[in-house]
Each structure stands twice: as structure tokens, then as C-alpha cells.
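Just one protein chain is left out here, and the rest sit where they should.
Chain naming follows the written order as A, B and C, and within any one chain the residues start at number 1.
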Amino acid sequence: MSEDFNNNKTIQAQSSETISGGGAGVTPDMDYVRPAEIPDQDLYHGHSFITKWVFCQDAKVIGVQYFLTAVFTGIIGLILSWLMRLQLGFPGLAGFMTAEHYYQFVTMHGMIMVVYFLTALFLGGFGNYLIPLMVGARDMVFPYVNMVSYWMFFVAVGVLMASFFVPGGPTGSGWTLYPPQAILEGTPGSGMGILLMLISLSLFVIGFTMGGLNYLITVLQARTRGMTLMRMPLTVWGIFTATVLAMLAFPALLVSSIMMTLDKVLGTSFFMPTILKAGEVLEYGGGSPILFQHLFWFFGHPEVYIVALPAFGIVSDLISVHSRKNIFGYRMMVWAIVGIGALSFFVWAHHMYVSGMNPWFGFFFATTTLIIAVPTAMKVYNWILTLWRGNIRLNTVMLWCLGFIVTFVNGGITGIFLGNVTVDVPLSDTYFVIAHFHMVMGIAPLMVIMGAVYHWFPLVAGRMLDEGLGKWHFWLTFLGAYSIYFPMHYLGFIGVPRRYFEMYDSPYMTSAVGMNEFISLAAFIVGAAQFILIYNIIKSLKEGERAGKNPWKANSLEWFTSTVPPEHGNFGDRLPVVHRWPYDYSVPGSKEDFMPQTTPPSAVVDTEVEKT
Amino acid sequence: MSEQKIVDYEFKPGFKGMAKDTGSDQTMFKGVHWGKAMMWIFLLSDTFVFSCFLISYMKGRASTPVEWPNPSEVFALDAFGVPVPLLLIAIMTFVLITSSGTMALAVKYGYERNRKMCGWLVLATAIGGLTFVGMQAFEWSKLIHEGVRPWENPFGAPQFGSFFFMITGFHGTHVSIGVIFLFIYAYKVFAGHYDEQKRGWFTTMKGDYVEIEILGLYWHFVDLVWVFIFAFFYLW
Amino acid sequence: MHAGIIFFLVILGSVLFHIFTPWYWTDIASNWKSMDDTITLTFWVGGGVFVAVCLFMVYCVFKFSYKEDRKAEYKPEDKKLERILTWATTLGVAALLAPGLIVWNQYVNVPKNAIEIDVMAWQWGWQYRLPGEDKKLGTTQVQNINDNNPFGINLDDPYGKDDVLIQSDVINLKNNRPVKILLRSVDVLHNWYVPQFRAKMDAVPGVVTYYWFEPNKIGEYEVLCAEYCGVGHYAMRGGVIVQDEQEYNQWLGEQETFSELIAKQKVIEFKEKRLVKK
Partner (left out) sequence: MEDTKKKEQTSTHKIGIYLWIWGLLFVLSFFSYMVDWYQFQGLLRWSLILFFMFLKAGLIMAFFMHLFWERYALVNVLLWPMTAIACFVALMVAEGKYTLFSRLFYFFVGG
């Protein structure tokens, strides 16, 4: 890392060392890894508080910053959901709750959770922290751009939060922001609220593009020696593919945001047909609201997988580590991630079966959507087949993974209902949809996030989280969340439409009263249970058990940093050299039940390892 | 970084090479500078932005029952008293392609480490870009003068003005950003930052003529987008 | 171990909940029984997979939980098993997809004898228009809507004159006769949805969308708006009364046509003018 770094010399030194480091009587060629193609990265080390912790260029710090900001918005989203459930379960109990407020909370809850919480957390948080560590890089390839990316996100969150305080309040047009209602009177926050939302989204996209370029180029061009794509942990695969999706899907969101802003501010008619409001014909004319829906869902469907794919990847790693067994069918898993990602650009209009689009699209989109079910199902099989004949540690991390499998399979199956065009017709726009997407892209990824927090906290903080509290946290969250969303499907069967502020004056909906009260109570408990985690983190930071190096006995590179927690530059003087995939657990003939990626073949001649 | 030799790696051509590159360690794009790879991926993303704009334009134009103005007439310019269709647009296209050519040559001379030639050509590109932006400003003011607004126009469908100002505006913004960077890079070339491997102002990355190629990619992309706008908006 | 038991109870509870649930479909009142059938099919296949996968998981938790002296199996791949699973899943998915597509084909192709009904939506209410004796609806434009022409019918369209106008949010339908719902909106998105009929479609301003069904149960039903349309969304209700042919015809005879409305208005205008003159 010194200024006049003589690259060739170091490479030779490194490679000769690895060659001679082999066991006795082994041919030196066995451990050979190609010399480095790229000289070691120069890093800017912060020396003041501001450059170290605020405007920091270390991907790990940026990752934590992303994480904390996302969690902050997530808590706001959680509080909003409480307020909504209060209204639905016990209407009139909260005196201030008007329909306007209710719809504003619905909208902000949705947008915050999908974009500012889950996307930012998985890609910005876990992506930044884990990608360089897992591929064996010193940092992201463009640390400065990475820093700007976070601060863009920070500003985007600020603008979003500001919309709570402008006249008219935040937008209440539903998280899909469908025009024409999004920018017309009659929808709450159709003035400043929607404008700030659109500006915030545009900033988010710009900021995210900066971060996304970093993640992609780091994975593609800055892996360490011996780290092939097929030796990357699935976590990296998931985040990488999700980032690809984001880079290609966010443009559609940006474009639709820009066009709607112009419709609002300049009075153009991209999405606005001739409209009669309060007896007067507005100045608009000739636009197409369905065009917005197409653009939105061209972004929106990949967005679902932007949230889901990192979760898939991370959970694969967690399951493998904690059942002490290699992930079953690694290649299949990788191809499934890539395939799901690619297909996700061809299925967007399954959100629009009853939107009044060209009805013949139904055939196309139902087919492509159900095709996507195949690779997804394969992933599920491979997770449970990884458990099969494993040596499962039933610790908190594993519990979250099991919880993920149950909720994800449940939500995935209901996805087949909604993806199959005819089945969707009676169920769309009802509570069935709400139950489905909360189960599959709310609760399931949340389970993974929690599992990941318990798994990697020892790395980030150097101390273990409390297991007892963790189990309480898990069971309250899992059982609570399941009892919120599982019965909710049946409200959808009855035909209760979503986004209803009140619903009790219809004869067949009165039966929903009891269930709504129950769901609301469960929601309060689940929400409150999340504060156990916060308490756990604070407590463990102070007095948690010291983690030491590699407490889980995992194989992947992030546990083999020079210090725990890793310092800037991650790996000390020399980058690790990778010889195997990260899933060599319980290899027959080996002494330990794990075998780090850096183990050279000469050290394990007698074992039957996978030749990757 | 671009100077780096890739040791002990056999380059294979075609799809076999692609499979081998993809399956190899360290990098997937062999010998491609980080910045260049980033610019390519960014341009891919930007392609989606412009595609979405143009697709919206197509959908909007296809579904309006109101007559779409004839661009050939709207964008005609009087030359010596005779209206010539798309005259200004033709000149703008000419200017942009000229600047694209000078940029391509700048990249070439950059790699030959020919500081003077590279610098002058980058500067020429910048001036070409500036001319383009100037002519676009002229075109906008002419149309606004004729009563074309983003929300209405005297020739037909109101979406005509909306899409025109939005798409050319977005493209013009790209050109303007490009021009600013071209001037900065021209300065950096003349000042010898790339010969001395001087580090960037904000980053720790060492200066290299590959940055001229990266900028060139962006500039050619702007030209590329114009090719599509020219075809779809002015000729269609 | 406890974990396995609780997960098992969750699965068992889900199944029991499904069997004993008091919350389920409203009785169907249209021809779209096939939709219910596709749901049922998906339910059995999907539910079966859910239970099977979860029970397998629970089994693994019981059988393979951590023991110090045991080593997990080392088997990175099983090509044959993966192939079998892929094909089985593909077959299952295809079996679910095919009926879906068949029913969708029925859904988008309206029977010839369907009565067209123009459903006009606004924030926040409904009104309806039926074709007159020429069996055809007149064209409309949002710009034409005013007090004298509440539906915005084009005055120069001959088909529009005899259209039957129902300025109420309740519409009567003839039992066992297909109707083609033509939806339009004058402001924002809406969706005309009767849970008992199963079918739905958004009303989109700027275009006319459609769907069809055949009511087959006499009774009164509530219409809900199923696409978020602003503050009043939840209160945007309407009604449908399905009647036998005789009652329906009687009801239809009592309704006003567009030309009658114009005539009535002319009389009113005439009277007003006279009043002014006096």
C-alpha cells in the first residue's frame, strides 16, 4: 500500500511463498495461484473524527452508516404500521386518525419499507460491509464515490422525512404513486408531499447508482487471487445480482419520477388524460396512466428481487455454516439467482392483470411469471436439502433461517396464486395481496436480516449477541408475524379490498372485525419485540462475550481478516489467496469440520474435497 | 493499472474466451481498467434511462388520437428565404459526429502518450460540444418563440412539446456535463497529469491516459443517443 | 428440540386453521366458478408443497440437530435428484398454468349476446348507462359532461340518443344473461368490483376497459371500489340487483333515455326562459 509499490516483486514473493508453504512430499505446483493482475489498492486513511467516522471512505463504515440510517427509517415505517393497525383493528380509538392520515401512513410505510429500508439495508448495508471482505478486496474500488453514494442516500432520506412537515403532509397516493390521483386534489399530500417524494426517489436512484457501480466493479474486477466467480459465497452472488437488477431497473423509476414531476410542476400530460374534477375539465389531456404503471412495474418487479435475492444469498450461507454442511447444489443455486434476476425483467405486468392494459398481455406475463417459480422452487429444495443430513446448530441464527424457509415458502406459494392470471382476478387488490407480499418480501427478508445481524455482529463488533434474548426475539417475531399474515389471506378470500380506511358497513366484511383486532394486537407485539434486538445490541456491545476470530467456524474470507473487527484495508499486509469454494464443511478425512477458503490443497491431500 | 501485464493467462478468442474469462479469478474483464468497466456499466444503466424515455415517447405518440406535428415542418429553418427541413438538426448532427471523431482520435493519441495532440483534440471536442449545446439553445428558443410549450403547442398533440423538451433537455444535460468534463480533462492533459501519474483531486487513483478513453466512452454514448433521438424524434 | 416442535405446531395450526376457518369465500353468484376452481387447484397443489417442505424441514431439525461426535454428510451436488426436482416442479407449474390460461381466454373473449353496460366512475361514485333499442352505446367524451349531459355522450352520435341513463349507484342486471362491463373514469383510477361475481377490472381515465360475467343468482350485492382512488376510496360503494327477466324489463322500462332527458331539459329551459321574460 506504500506509494511506490513495486508490484512484480511482491507478487513473486507471494507466489513463491505459497508454493513452498505446501505439505511435505507434495509437488509445488499443487498450490499454485496466478499472480495478481492488479497492483494493490491505494487507500485513503482518515485521520480525524470526520474523515474516519462521518465522511469516511471505508466501505465497512459506510456499510454501518447505511445500516443505521436504514434502520432509522425502518423504525419510522414500523411506527406507521402500528398507527395503521390501530385504525384497522380499533377504528376510532386514535382520535386524530382521519382518512387522510391513514392513507399517508399507508403510503409512507410502503415506500419506506421497500426502498429506504430493505433495499438500502441489503445493498447499501450488507453489500458495502460484506462484498470487499468476502471477495478478498481491500475496499470498494471507488471509495470516494462510495462515500458520496451514502450521503446522497442520507439526503434522500432527509427529503423524504421533510415531507412529513410540509403543508398538506406527505403523499397519500399509495406506495405505487399511481397517477392521476397521485398529483390531483382528493389525494392527501398531492402538493408538496408528492413532489418531495419524487425528488427523494430521484436522489435515491442517483445515489444508489454510485454505490451500485462500486459493488459491481468490486465483484467483477477486484477479487483476490484464486477467487473465481464460482468460488464466491452465495451472499455475494445474491447482492451482486440484485445490484445488476437495480442498475437496470432504477432507470425506469427515475424516468417515471421525472415525468410525473413535470406533469405536476409544468402541467405536461405524460400520464394525464382529460380529467373532470369538481365539474371542471382540467388543463390536462391525452396522456396515459397505464404508461406510468408499466414504467413503475418495470422497476417494481425487479425491485422485489432486489430485496429477495440478497436474502436468498445470505440465508444460503447462514444455513450452510450453521448446519455444518456444504450448500446443496451450489451451481444450481448460482444459476437460479442469475436466472431469477434475468427473468424478473420479463414479468412486470403481472402486477397489472386487472389494470386495464391490453388484456392479451395476460397470457405472456402469466407464463413468464410461472416460469420464474421453477428456479425459486429449486432454491427452496436446496435449502432444505442442505439441512438434510447436516449437523444443525439450533442457535438463534439457524432459527431465523428456519423461520425464513417457512414464511418464504408460504409467501412463494401465494405468489403462484397471484402470478397465475385468472387466479389473480378475484384476489388482486384484496388483503390476500397484502398478506402475500408481506410474507414473501417483508417477513421473509426480515428473518434473513435478523439472522444476518446475529451471524455477523461478532465480526462487526467483536462481541457475541446474547442468545437468550435472541431466542425471545425470534419466537415473538416469527410467531407474531406468522399470525398476522397467515389469517390475513382469508380476509382476501372474503374479498375485503385493500387500502380501506374503514370496512365494517358491508355485510360479509363484518366477520372480519374479530380477525382484524387479533391481527392488530399481534402487530403491536411483533413491533415491540424488535426493541429486544436494540436492547440486545446495546447490552452486547458493552458486556457481550468476546467473539474472537471466526466464532462460527466459517470458511469464507470475512472471518479471516487481520483483526476482529477488521480494520481499514481488511487483510493486513497481504491479501488472502483462495484455493477453494467457501462450503467445505465436514469434509471426509479432514480433522476439523470446516476448511477455510485459504486452505491450500497441499494441506489437505488426504481429503475428498470438491474440485471447483 | 492499464500498464499491468496479465501474467500466466492464456487469452482465448470468442465465446471460449468469454467462458474462460468469466471462470477465471480476480477479474472478469481482462485488462480492463476499473474506471473503464465502471463507465461501461454506468452507460448500460443510462441506456435504460434513455430507452425508458424513448419508449414512453413511443407509447405516448402511438396512443394519442390527436394529430402528431410533422417534425420535418416544425424543425424547418429558412435558408435564403427557402424553408429547408431539419436544417439545424442536420448541422447539429454534423457537429456532434465531428466532435465524436475528434474524441476518438484524442483517445488514440492519448494511448500513444502524445500529450499535445491529445490535449488539442480533447479541447476541439469540448468546443464541438459547446457548439452543439449552443445550437440546441437556439432551437429551443426558436420553438418557444413559435409557441411550443411543454404543455401545449400550436401544431397538434400537446405531448409533442412535452416529449421534445424532456428528451432533448435530458440529452442536452448529458452533453453539457460532458463539455464541462472535457474542458477539465483538456486542462489535465496539457498540465501533464497523466504523464506524471498525478493522483485525482478527490481520489487516490493514479492519473493515466485511460481516463481519456473513459471520457471518450461517455462522449460517444452521448453521440449514440443522439443517433436514436435523431431517428425517432426528427425523422419518424 | 423445542424449535422443531413449535415449527410443527405452526404447520399443524395452519392446516387446522384452513379446515375450520369461518372466513372464506362469499357464495359465488356468477359464471366464474372456474376461477374458484383454479384457486382450489392452486390451493391443493401449493398447500401440499408448503406442508411437505415444512414437514421435511421439521424432520431435519429433529433428526440432524447438532452432535459433537457426528459429521455432516459431504455431498456438494446430486445431479439426478436436482433434475428430478426441476422437472417435477416444471410439470406442477405447467399444470397450474394451463387452466389459468384457459380461463383467462374466456375472460378476455366476451360472448356475443352480452349486454353492454357503461359504468362511469368518478371521485367518489358510480353511474350506469345501458344501450337503447339499437343495442349500441353512443360514444362519449369527458369534455361533454355537464348538468344536461351527465354522461358526456357525443351529441352528434346517433347511437347515443336512445341510451338508457341510470343516475344512481345501483344497477339492475338480468339473471343468467352475460353482461359486458365497459368501465370508464372521468378522473382517477377506480375498479368496479363485486366480490360475489369474482371478476374485476380497473376503470382508467382516458380509455375504456372491459370485463364480463354472467350473474346467476338473484339477489342484491354491494359494489366496492377496488383500486385506490383518493381519500374517499373506502366509501365508494354501489349496488347491484340481479332480477329475473320480467322484473328486469319492468325496471328497464321505468328508466329515462338520453333523448327523454334532453327533451325534459328543453322543457325546463323553455319554462325558465318564460319566467325570465315575465
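In the analysis below, a contact is a pair of C-beta atoms (placed from the backbone, for glycine too) under 8 Å apart; a residue touches a chain by one contact, two chains touch by 3 or more.
Quick caveat: nothing in here was measured; it's all calculated off a predicted structure.
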For the chain not depicted, the shown chains it touches: A, B, C
Option touching the unshown chain, where C:37, C:78 or C:157 are the choices: C:157
Contacting the left-out chain in the complete assembly, out of B:38, B:86, B:166 or B:186: B:86
Interface residues of chain A (partner: the chain not displayed): 248, 288, 290-291, 294, 298, 345-346, 349, 357-358, 360-361, 364
Contacts of chain C with the absent chain, listed as residue ranges: 136-141, 154, 157, 159-160, 182, 184, 206-209
Touching residues (missing chain, whole complex) on chain B: 10-15, 17-18, 21-22, 28-32, 37, 40, 44, 47-48, 51, 55, 58-59, 61-65, 72, 85-86, 90, 93-94, 97, 100-101, 103-105, 107-108, 111-112, 213, 216-217, 220-221, 223-224, 227-228, 230-231, 234-236
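Basically, only the chains that are shown with their structure count from here on.
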Central chain (distance from its CA mean to the mean of all protein CA atoms): A
Mean-CA-position distance for chain C and chain B (Å): 48
Separation of chain A from chain B, taking each centre as the mean of its C-alpha atoms, in whole Å: 33
Chain B: positions in contact with at least two other chains: none
Sequence positions of chain A contacting 2 or more other chains: 286-288
For the chain C and chain A complex, residues of the former touching the latter: 1, 3, 6-7, 10-11, 14, 17, 21-26, 32, 34-36, 38-39, 42-43, 46-47, 49-50, 53-54, 56-57, 60-61, 64-67, 70-78, 81-82, 85-86, 89-90, 93-94, 96-97, 99-101, 103-105, 107-108, 122-123, 141-143, 145, 183, 186-189, 191, 193, 195-196, 198-207, 209, 222, 224-235, 237
Complex interface listing, chain A residues touching chain B: 7, 11, 33-39, 42-44, 141-144, 209, 212-213, 216-217, 220-231, 247-252, 254-256, 258-259, 262, 266-270, 283, 285-288, 291, 294-295, 298, 578
Footprint of chain A on chain B - complex, ascending: 1, 4, 6-9, 22-32, 34-35, 37-38, 41-42, 44-46, 48-49, 51-53, 56, 59-60, 63-66, 150-151, 157-159, 161-163, 166, 170, 202-206
